[in-house]
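Complex shown without one protein chain; remaining protein chains in place.
Take a look at chain A:
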């Protein structure tokens, strides 16, 4: 049941990524899909399937219209870093997690940027740092909302 809910959440995150709301939003909005990936792998007890992470990334590439593969690689590497290098994040408080979330989102963003650099054209812009920062600042709200939702789903089913 929660898996279905998470897949719906990914769908909504993709909608939020592409909603037409001007260039400023486009440049600075946090990567909701990446945040959801982190949330899911922190909350699910076992390791998240890398293949599923990869498929979600690939779908994101298709939706955004980039050369397919960039978001997929970034997602897989980010979850790998979370699982191995930064595995202790789960035991920290929400506020202490912020810095880790920032690092992870920045890693994700930079991998996507490098991919675009390799596969086409891209230019450097400060918003590349701003988007992970906003994502990290929204993290407590984001997890709070999803935790409440998950709690409701569990008690109702």
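By definition in this document, a residue touches a chain if its C-beta (ideal position, glycine included) is under 8 Å from a C-beta of that chain, and two chains touch if they have at least 3 such contacts; residues count from 1.
As a convention for this text, contacts and distances are computed from a predicted model.
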| item | value |
| --- | --- |
| Chain not displayed: protein name in its UniProt record ("ABC transporter substrate-binding protein", "FAD-dependent tricarballylate dehydrogenase TcuA", "Cell shape-determining protein MreC" or "Sarcosine oxidase, delta subunit family, heterotetrameric form") | "Cell shape-determining protein MreC" |
| Option from A:58, A:94 or A:114 whose C-beta touches the chain left out | A:58 |
| Among A:48, A:98 or A:136, the residue in touch with the chain that has been omitted | A:48 |
| Absent chain, residues of chain A that touch it | 3, 11, 14-15, 18-27, 44, 46-52, 54-55, 58-59, 62-70, 72-73, 76-77, 80, 83-84, 116, 119-125, 127-128 |
